[in-house]
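First, the structure itself, so that you have it in front of you.
The complex appears here minus one protein chain, its other protein chains still in place.
When the chains are written out, they are named A and B in that same order, and each has its own residue count from 1.
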Amino acid sequence: MIGQSRHFVFEMAGMSFRVYRSSVWLLTLQCAALTMLSCLSLIQGDFPLKWTQLLSLLSNTPDTMAEFVVLDVRLPRLLAGLTAGAAFGLAGAVIQSLGGNDLASPDLIGFNAGAAIGAVLCIAVFGASGIFVAGGAVLGVLLTAALIGGLAWERNLNPNRFVLIGIGIGATLFALVEFLLTRIALFKADAAYRWMIGSISAPSDFEVMVGALAIGPLLAAAVLIEPYLDRLSLGVSVAASLGNVVRRIRIMAVVLGLLASATAVFIVGPVAFIAFVAGPVTRSVLNRGPALVHSSLTGSILLVFSDLVARTVMAPTQLPVGLCTALLGGPFLIWILTRNAKEITR
Amino acid sequence: MIWTGERSHSPADKFQGRRKSRVLYLLFGIFLLALVLLASLAIGARTIALTEVLQALSAPDMANPAHIVVLELRLVRTLTGLVVGSALAISGALIQTVTQNGLADPGILGINSGASFAAVIGIWAFGLGGSTAIGWAALVGAGMATLAVLAISNLGGARGNPTHLILGGAAVVAILGALTSAILLNAQEDLNTFRFWVVGSLSAGGSSQSTHILALTPFFAAGIVCAVFAARGLNGLILGETVAQSLGITPARVRLVALIGVASLAGAATAAAGPIGFLGLVAPHLARAAVGVHVGWVMLMGAVIGPVVLLSADILGRIALGQGEIQVGIMMAALGGFVFVAVIRRMRVLNT
Partner (left out) sequence: MRLLIRAFALVLFFSPALTVAQEFPVTITHKFGATIITEKPVRVVSLSYQGHDNFLALGVKPIALRYWYGSHERAVWPWAEEKLGDASPVVLRGEINIEQIAALNPDVIEAMWSGITKHEFKLLSRIAPVVPSLAGYNDYQMPWQEIAETTGTIVGKRLEAKSLIDAIYKRTKEIRATHPDWQNKTAAIAHHWGDSPGAFTSDDIRAQLLSSLGFKTPEIIDRSAGENGFFMSASAEDLSPLEADVLIWFGEGSSLKSIRGLPLRKAMKAHKEGREIFADTVLASALSHGSLLSLPFALEELIPLIELAIDGDPKTQVPSSVEAKIAP
């Protein structure tokens, strides 16, 4: 209602940022939710720990079993969920706002298919497991994105083309994955299948470290690019006033989305739906701009919550987290759809 | 939404002045189809001379293995390709028109996912094995998934809104995909059955394939009836909803009939051959390039061009490897991917 009171401006390094009150509120709420979920993730699990054992972690003489379960099993898992969720959320929000279409999330436009073919090739041809599969997946994402970008290039990076070609390439690659799965021994097919659903049940130290190191720079880049992306999304005429910058922003945005996707896939595999849902859900609350940082926090919340559900709902049998993201994300999307059509379809 | 199917014709162009060239294109398509049908009978893992193929058709000798191959394997396989190709092409044309989106595919109605999910349930819970039995489960699944997508897209305020349809489809696809995975993850043996079904094949039924196709005939027929009934209304809808209403068309009813057509055609096709992607997407584009955007013509041309594409892919898959075959679903995706990318690269409509 009163324009000025809804946001305040601060300047840094020659750039001015407009910060809305609703953004701050949402950020606070998200951080609170994440803190709560994190605590729950550390406390809750199949190994029964007493409160005294838990509290001993804060003392000088920690209980060895509690140390193992909380610090070596649950904590890496939590960190992987937080960082990969954030990276997925960010990747989705960036690519969606670039394409101006909520269907243009990286999991739908071929990035996940690229990851899958990279990983399955590693499993099928080299008999790889663990970190090497993840590495193959990242290579797959990068090569696929390069292929899509190359095919979509026409004096400029055309976002619509990028999205459409991505969908086409993705479908083709997934068919190749399915073909490979029929040509390899059943155990390898099973391993590949598991990997493609995505899991953070036992992330390696290296995966956790990559996540922790990458997420900061990714979020910083998101903060920097957000205002430009916002202006681009306002339409061609406004974008044109930016002139030559448009191309550079688009390329930077694609690269950012790509790196975020690759990071997330490296940590948890091609988990479905987080990238797709985080952006639209966040914007349906915030109702403004690309909301990159908020979307990535939403991604974290979704992934950590899904993992919590994945390991408790059928305990002691654990479900892969990718299963829960889809089972929770799907109905959530339906609920949003039925509740309010306009906000999500934009 | 991105409507990529049409070039920038004015509405009047779309319906007039092309009748003659359309007929020519259709005849050419039928000629191609005849060639492909013959090739499909003649080419395969076993080398059989064309004369022997013709002999098998005219004077069958069931003691001759070559004749058994032609009559019991290739003929059935070819007919399956013909029916499935036509069905997928028609359903693709319908769904693209209903959603006004040239990139729509029966898959977005959740048909493939619903079929896959039901197939897995069938394999896992009821121990189904033969592709015929899996096919029936798949048909039920396809129908249920479509119903769910329709229900969801109609829940909100905007009834039958195409964007709603796509998002609802995406949600259902994701949920069903997850449930499918959930079952397969705990059942390695079922994964084995599933991984060979999901790649799609025109010959999975072996000698029972022909009865399977026959049993599915009512669904194909019902789908075609729906398509014919919806065609006029859909042509009206291309001109815009208000124009359509002034022509006495009820958009919601037309869309519903068309979607029922899509579900029964694509569902039956999936039941017959497993999930085959891209054909429903690519065939209408090829048809439109030949005969313009008139829905009836696109469906007619698609019904001819669909089997041509599908059987060509199948034939390539038979000879691509020295030993063994590449399933038609895979070949279709590989070829379809190229066509798809080429189509998009040619389009100027997308410039922003």
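The working rule: contacts are C-beta pairs under 8 Å (C-beta built on N, C-alpha and C of every residue); 3 or more make two chains touch, one makes a residue touch a chain.
On a predicted model such as this, the values are computed, not experimentally measured, just so you know.
Residue in contact with the omitted chain (choice from B:G29, B:G85 or B:G205): B:G205. Annotation: of B:G29, B:G44 or B:G236, B:G44 touches the absent chain (contact as defined above). Mapped onto chain A, contacts with the missing chain fall at residues 45-48, 65, 68-69, 72-73, 124-125, 127, 129-131, 182-185, 187-188, 191, 194, 199, 201-205, 311, 316-320. Annotation for chain B: contacts to the undisplayed chain at residues 44-46, 65, 68-69, 72-74, 123, 127-133, 185-190, 192-193, 195-197, 199, 201-209, 318, 322-325, 327.
Note that only the chains that are shown with their structure count from here on.
Centre-to-centre spacing of chain A and chain B amounts to 33 Å, using the average Cα coordinate of each chain.
Looking at the complex, you find that chain A touches chain B at residues 101-103, 108, 151, 154, 158-161, 164-165, 167-169, 171-172, 174-176, 178-179, 181-182, 186-187, 189-190, 193-194, 197, 236, 272-273, 276, 317, 319-320, 322-327, 329-331, 333-334, 337-341, 344-345.
Touching chain A in their complex are the following residues of chain B: 2, 4, 103, 152-153, 155-158, 161, 163-164, 166-168, 170-172, 174-175, 177-179, 181-182, 184-186, 188, 191-192, 195-196, 198-199, 277-278, 326-327, 329-330, 332-334, 336-337, 340-341, 344-345, 350-352.
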